[in-house]
Each structure stands twice: as C-alpha cells, then as structure tokens.
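All protein chains of the complex are present and in place, except for one that has been dropped.
Chain naming follows the written order as A, B and C, and within any one chain the residues start at number 1.
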C-alpha cells in the first residue's frame, strides 16, 4: 500500500478520532458505481459503500446529470426549511412512490442531516407526545453519537461511560440475544405488564430490524410484530431506525415491510439522497406530529442538492418492482457465497439478510482480512462488538459479476488469513 | 403573497415543525449572490442568508465551477472518514490560511455535518479529557437540538422541559445579562473558586461570542478574556461555538480574534463549506485530542462536495485582508443605518457587531415587519427570547448598494408597522 | 371497627400519603411481644411487626430495662458521630457476635437511620470506589424512596415517573422472573461480558435475597452465587440490601448465609436496634471503605438509644444457635399452614422462606382479607406488584401457639373472603 507523503496533512492535522482511514490507508480520488480509485489510479471494489450511504453506488449518472443541471442553473443549495422547488419535487416523489403505495399517511420531518439527529427528533417527539421519558432500546443497537441517540446506542467505546450521563433508556435483549431457546420479546412483555418491574412506561420502543453496526443480528418478523404489538398496547411509539437497513438495503424500501409492520416513526438517512449527500428525515404518523413550529431545527435540514438527487433516485429505482427483484437475486448470491465460505471456517456463521449480510469469524481474522482486502483491491469493513463480522455492504446496484469478483477477493483473503492452528470461533 | 397550489404538498406532507416557511410563504427556485427568486420569478434581497450558512451568498461562481468540475469528474461525493483528495485539499487550505497564520496547532475533527454534532463532540471530548461532567453554559445560548447540545441551549420551547432529561450543564448569566452594573464573569469566578458553591468543577465553558439566536447580545473582549482565564485556571476547556459568528461573520475568521482569545476547542459549521453545503468541524488543541479511533463518528462527516467548495472559499476570501476590510466597512454601514432607525423608535436599540447586527423592537412590531418585508422583497428573520430582534444577516459579500437597498426596505417596513399609539419597548 | 373521634386529628392534619392506617383503622396504645392493643383495650396479633422492624416483638423486657436505665442515667441520647459508650458497646457486641464468628472484617458505617439512607451510602461508595456510575438492580426490588435508592426501586407508584430523573440504574430480571425455564443470571452474564450490550460496567449489583416488598420472590442459593461471581468478575461491588431479610428474618443473621455468599457491602436497618428504634448501618469491606471523613453524614447516625437496645438484642438472641433453631421451627410451621391454605385456593401459592413467607392469592381477595383480619384481631399486610401476597411477618419470637392462632385467623379470613365464583389467580 502506498502512503507516505499523501497522508502527511491528515496525520498532522486531522483528529485522532479518524478510524476507517486507518485500515484503508489510501487517498481516494474518484468513484463510479461500485468501484473507487485512489490518487494513484488504482481501483477498488467498494463493499463498504459509505456504510450504507451509497446504495446506488458512486456518482449514479442520472442523479449526476440532474445535480449538475441544478447547480449550473443556480438552484438554491441551502434553504433552511424554506419551501424550495427541490424540496417540493422530493416530497411529491416520496409521496407518490414510497408513502402512498404503502398506505402510509406519515408526515415527513426534515432534520439535521445525520441519522443521529433523526433519532434525536423522533425520541424527543415521542417523549412529548406521551409525556413519558423512558425509551426501550436493545442490546447491540446503534443509533448515533449525540447524547440522546447515544443513550440508546449500545457500544461501550462510544458510550464513554461514565463521562456522559446517558439517561432515559431501558436496555432490553434483542431478538436471539439469549439464544434460540428464549423469546426475548416475552421479557419485554413481562416488564411492561408488571407495575413493579422497575421499567417505567416507555415513550418509545426504538429498534433496528437488522443491526448494521451491532453485528448484523436481525429481528424475526414474528418478534418484530410482537414488539410492535407491545408498543401499541402500552401506549408507546414504535420508532424504527432504518438509517442503515432502509432505502432498499434489505430488498424493500423499508426494512419492516417483510414483517408487515408499519412503525409510528421511521428514521431514514444514509442512502436517502441516493448520491451520498447528507440528508435525514423522520416519518411520523400525523397524529403524533405534535411539534411546535421550530421546536426541532437544524441549519442543513434543507439540503437542496440532496433533494434533487433523492428525487431522481426514487423515480429511477422505486417506480417498479425490478430493483427489489435485483436486490433479492444479489442477496441470494451473497448468501450462497458466504455460506460456502463459512463452511470452510469452524465456528463461522452467516448473518443478516438482503444486501446486508456478513460472515462472523474470529475477530483477529476479521481484522487481518480487511487489511488484506485493501491490498487485494477490495474495501470492506467489520461490525459487531469485537469487529468479528465481515460485512458485505456492496452497492445494491453492483453488477452480478462484479459482486462475484468482490466475493472472490473476500473469500481469498479470509482463507489466506486463517491461522495454522484450529481457529476459535468469535 | 402568492401561495395556494404551490404549497399543498408541504402542507399535506411536511411536519408541522417547519417554521421559517410560515413567515416566508414562497417557494424558492434559485439564488445568486444576495438575491433569491421564487418559482414565479420574483426576486428578494436575502438578509437571512441561511441563518449564517451563506456568508458568501448563493452560488458563488468560483465555488460553483469547482463543484461542477468535481462532480463531472466523478469525484468522491461521500467518503466517510476515508482519505480523499478533496479532504486533503481542504485541510491544506485550512492549515495555510486559517490555522498557521494564527499560530494555532489545533487538530481538525470532522463531525456529523451539523453544528449540534460539533458541539456534542466537543463536550464529550472535554468530559473525557477532564474526567468531569459539568459544563458551564450561558443564558440565551444556542448550541443545537440534540440532547447533549440542547442541555446547553437556553430556549425553553426547544428545551421541552420536562420531557427530556437535560443534565450536566450549569447555567450562568452571559455578559451584560444583569445590566451594565454587574460583571457576570465575577459570579462565574466566585462559584468556581468556592468549594461550596454547588457548581461542580467544569469540563468545559461553552459560549458564543455573539448570541446569534439568543438575540445578538455579545461578550465584551474583557469579559471573554476573563472567562477564558477562569476556564484555564480551573482546568476546564474553553469551547467556543462559532457556528454562527465564525467564518467571517464578525469580520475576522474566528469571532474570538478581536479579544485575542484562542479557545481550546472551536466548533465551526454553517458557512464553512462556503456554498451552504452541510459541514461541521471541531478544532481542538492537540493535547486534548484524546479520542479513541471511531469514538465519535457520523456517516456524513466526509461530505466531499463541501470540502471542494470550502477550499475555494478559503482561498478566495481569506488569502488577504481585503475581505475583512469589506466586512468591517459594510458593518459600519449597517450600524449607521440601524442606529438611525432605532432613533426613531422609542425603546429600540441596536445589538451585535460585524455583519451580525440587528435592531431590537417591540416583539409584535418585529413579527409584523418580517411579514411585511417579504411582500416588499426582503427576507429577514428575528432572534431573541420573544423574537424581538430584527436580524440583518446579509451575505458578507453583499454589494454596498444592495445592502443599502435592503436596509431601506427594512426601515420602511419597520416604520410603516409602528402602532399609532406610543410603542412599548420590548 | 371503632374509628370516629379517635381519628379526627389524623384526618385533619396528617398528610394523605399515610397508608397502613387506612386498612388498620385503629389507634394503637401499646404492645408487648407479638400483641398490640388499641386505645380501647382491644388486642391484635401482630403479623406486620413494623414491616420487619420488630423481629423481637414489642418492648422486649431485657431491652426495655436496659433502655430505661440508660435514659434514667442521663446517657447520651444523640451524639452525631461522636464516640459514645453506647456506640462502643454496640460495636463490640456486633464484632463479637456477628462479624468475627462469620470471618467478616467489614467496617461499620452508621448512616442516617433509614434503610434508604444506607442504600444511598452504599451506592455512592461503590460509585466512588469503582469510578463507575451504573448500578444493576432487579425487577420488583425495593430499596427505599430517596432518589438514589428510588432509582433502584421497582414499584411504579413510588418511582413517580416521569417526575423524577432516576438515572444510573440498569434493571435486570430477578431470579425466576421469566419462569423456571430461564436462568436470568445468564442474561446478566451475557450483558456484562458483551462490550456492545449497552449495559455500562456496573459499580454495584444491588439485590435483596428475598424481596420483602416486591412479593416475597427469593433468589436461589445457586443464582445468588452466580450473581456474586459475576459482580466479582466484572469489578462491581455486591451490595445486599438486608434491611428486611436480615437480622434473623430468614433464620440466619444475614440472609446470604444459606448461600455461603459474603457481600462486599450489606445494608442493615429495621430490626437492627431490636426495639424498633431508628438505626441503619452499612457494612463494607475495609478495602472499599474509601470515604473522605464526613463525606456521608446524617444528624441521627448516632442514635444512642438504638445502640443500647441493639446491644442487648445481639447478646440475647445471637450468642447461641438456639434462636436460629426457633426461627426455623416456626418457619416450618408457617410453611405447613400456608401450604394447606393455598391448597384450598386454586391458583394460590406459598412464597418466601424463613419467617418471611406469604401466600399469593387474587389481589382483591388479599385486600378483603387484610381488612377482615383487623376485625378478627390480626394485623397483617400485603406485598407484591398488585398487593396480591398476604405476608406473614410475625415477630421471630412469637410463641408457637400464638403463631398458630394468628395463622388460624388468617386462614379463616381468607377462606371466608373467597368469592362464590371460581377465583382467578393473580
């Protein structure tokens, strides 16, 4: 890997908090579709895809044309929450292609353009609506790094206890956390029904359907429906953090569709703009949209460039079922290849669903693999409490042959990285 | 004002939290410099300027060219915190033109692209560095809407007590809060020196030098130096929220320069990208940059489009002193005109400094004025606890004659809106 | 039941928060052993025993003599934490009869004379010692009503959400909470071992071995040992709240003795003085006794009258094994009788152990029973989330025949109160 002079300014001036660049020690200069290239012209298959922010790949040509035209025509770039034609176009497309077909009458709140800010808004609103403060969140959940969202986030390095007072959240075990024999939804049912459980009545139940950062554990449709029913029964809002699993990553636009669950509030971000531009929204049932005007604001909640590309993304990929079918086919391909790989590794297992799958191996092997992949021409990252899950997060638009190529590279690096001694499962 | 059909989708689908669009009920279609136009082609002088996010006006031609080229060339749009040539360019320009000339060895942390996220990061880091949890914040401070930042934000509508547990902050009176006879820094000095004050040793003192949302009250250089000295003396980080007052709004790049204070951490956002694109950074002294890798993350912390325009903005406006001189001249013009206006209004007074000035009038008159201005062709907004300050937030690049024209419109609307009876000062 | 004029001053002047007196609507005038009498001379068998504060009955003659002598001789009544001969006597007896025989080198902290204050002290100390803030507490736990203790208390009426910010506690399911098939200690083990569980490393694990207010659920010795091992393994203090279950209520002095567990800290109160006088202590391993002098105080932490009676109680009841044998025999008698009673009530079941047993019936039946018992000459109270457990809390010194008589009265009232229709189990 070539580094040296390229990186001096980063090492001199960028905060030590930087992380991905430590494993992927190259300076990127461009990207198209599922490939990126560095300043030396070397290409890499991108199985990171902006951690889910580039579901449609880099620089989609249709979005690019629309954005270039918009900028060239002096379109509004920044509009706070003023009305713009760009926002109008997005809202119309979102209604036509996402909300109306699914029978959702939800309102759209544009928040500061981070997933965390959407989570913050959803939780504040749930607390206002219910007059309660408690929020149910789950083991290995990831919801962002600002304090309100961080209280619901499970990762201990990020929580930074005891430096921050992270209150108002009750932690419950996610589906499968105690193994197949225990239905963790029943623990939630028990504590919510018991006036002496010590778990205060919740304002919201906040969850991901597939835990993108936590390690690709997923909620079964049955568990999800049970939890949704408990939320409803106990007067809490079901808030789904679809920042990573939404926008088609699991095949459907919302990750809850497979279970037939319609949340009271959904947080979307990452791939919503389609082009990797910052954007975040909260969808909320009109009956719960009880904000005072201006009660939750944010300077960049009207990122018009993102509205322009998001509108193209919706019209291009979500007007028909074709895209969903493509994702499902590619997901099947990933499952097949990862399963084959896992079969060669004692203790390994395939996790996740859709194009949000990965393979859990020994943490040290996973770490070695990501580094080896960069040298081999593949960018891939890890998830899970100990970074033990190699996460195949290719753009949803990755051509099948390129997807297979990337999976070849991955399998090669994993198998080459195996220790001589018998590996220990994570 | 023409509304009607234009706005139906907003009313049907956008959350009731929307606010600016309630007073400025037009659909914007484009902007150039200090003018915006709506979908019907009508032009407005923009004295809102993205609430400080458009210090260089709309669609600056040089930034626009650079951005169009970057996109056309398939530059990386979204790169998490991977190294990109766009980020490298920004860091080099920022070092050359901002940090080095001011003798600052600060590190640059790219946070989620909202000012609030920068504040969250700075406070978390200060708590980690000091092992303390308390943060000193001030009356009428505004620092964002996520819980960690909101705890430091003063506005009661936004705080939403008692729905959110906003802990870890001690509120102190800002400079001048108790009138000219009381030096509020001495209260801070007293409580920090007194082991029985009930104010726990702080991790950070967080402040704005001019309170952009709170009503344009400003800290005198003397007060600011005193507070900076107290922070240093008591082992707390001085964190300056320069989201609104930074990037030249007061004439200098940092708003603290006039006082000769160099903060331990500075949060920049809004106009940093120059083009209105989402971007936020925390500058922090290297000795305090004690993050674990990845301990504070955010999907859009690598908004490469913003790096591209920010680099142009820095090189265009901050390579010489000319821009600062322009801002000071225009600020003098605003002071002169607002003072003349205030002289005609019993109880009115001019507040703020640089191009961050406003005139405080009766709240109802301020509200009437903003609405009348829209009809007259001027977009302007209000600040202060009761919205009593009309805030002249023109782009710093507004030509003098257009600035005068806008001020004419403002004065006309204010004076026309005066009640027949003697007005009551706010 | 005679009420009327007797109670007017209470109804006029005592706060509506009063509770036990609502069911037991008599004015008590005296007590001896396990009997109390009201102002009209009527006697009642006392199966409430000060909710566990009168383990040795009312006005034990030996303690009484000692106390009368002490007062008559102008002994110190109130001594803050000054050294007194009364405190010296207590400490010597406590060392000789409680600590030394059990090989415990614990220090004794005299706290404000409430169990809650002891819990507050123990948790504050655990947080100081570990530098952590999180405390593990359990479903249906009861630890007192001041905010630090209340955060660990499970009862929702008492928690008063959302009025109080009760932070710093993670709630876990108590032994048996999910039925016999699920070992809840394994959930604790899982979240403590998982760096992404969202459960921050705890300063303390706080528990009762039998949940006196929660409904007489008990921790099995195996579960208790497992939890103690987890606390040790993860650097947390095991804090046992033995306020109700200690001082012999389960047969041994500490309720943890049966499991062979020695906690890092134990909170004792209620029956510690022996005479019903206010007293509370925290026992803590010397290595954890890291207070600054005066860092936890309380005006009445030196209640010398209580030291005098406590010393007699220790020497009288804990010098030999005889008392423990008596309690076990009486406990057997209670088990036998309650089991027979439960057999006649579909859905009923016997809970607890030692002289801390009760029978769980339909909540409405339990409520009717307590009221009927007063008329029949028995004072008894209820526990559990819905008041569904009739709690046999006789003094440990109750003569067997009086114990049987009380149990007769109880059984009679329960059976007479059964509804004609088939009862529903709680």
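Keep this in mind: a residue touches a chain if its C-beta (ideal position, glycine included) is under 8 Å from a C-beta of that chain, and two chains touch if they have at least 3 such contacts.
All values derive from a computational prediction rather than experimental measurement.
Undergrad: Among C:221, C:278 or C:412, which one is in touch with the chain left out?
TA: C:278
Undergrad: Sort through C:51, C:258 or C:402 and give me the one touching the missing partner chain.
TA: Spelled out, the listed residue whose C-beta touches the missing chain is C:51.
Undergrad: Pick out which of B:316, B:386, B:405 or B:418 touches the chain that's been left out of the picture.
TA: That would be B:386, which touches the missing chain.
Undergrad: Residue-wise, where is chain B in contact with the chain that is not depicted?
TA: 131-134, 137-141, 152-157, 159, 161-162, 165, 167-171, 173, 177-178, 181-182, 186-187, 190-191, 194-201, 214-215, 384-386
Undergrad: Against the chain that's been left off, what residues of chain C make contact? List them.
TA: So the residues of chain C touching the unseen chain are 6-7, 9-10, 12-22, 24-32, 36, 39, 48, 50-54, 58-59, 64, 67-68, 71-85, 87-88, 91-92, 94-95, 99, 107-110, 112-117, 120-121, 124, 127-128, 131, 133, 144-151, 157-158, 160, 163-165, 167-168, 243, 269-270, 275-278, 282, 284, 289-300, 303, 305.
Undergrad: On chain A, what residues meet the omitted chain?
TA: 162-163, 165, 167
Just so it is clear, only the chains that are shown with their structure count from here on.
Undergrad: For the copies chain A and chain B, give the interface type as same if over half of its residue numbers appear on both sides, and as different if under half do.
TA: Same-residue interface.
Undergrad: I'd like the Å distance between the centres of chain B and chain C, where a centre is the mean of that chain's Cα atoms.
TA: 57
Undergrad: Nearest whole angstrom, what separates the Cα centre of chain A from the Cα centre of chain C?
TA: Chain centres of chain A and chain C, defined by C-alpha means, are spaced 48 Å apart.
Undergrad: Taking each chain's centre as the mean of its CA atoms, how far is chain A from chain B in angstrom?
TA: Distance between chain centres: 30 Å.
Undergrad: Of all residues in chain B, which are in touch with two or more distinct other chains?
TA: 163, 165, 167
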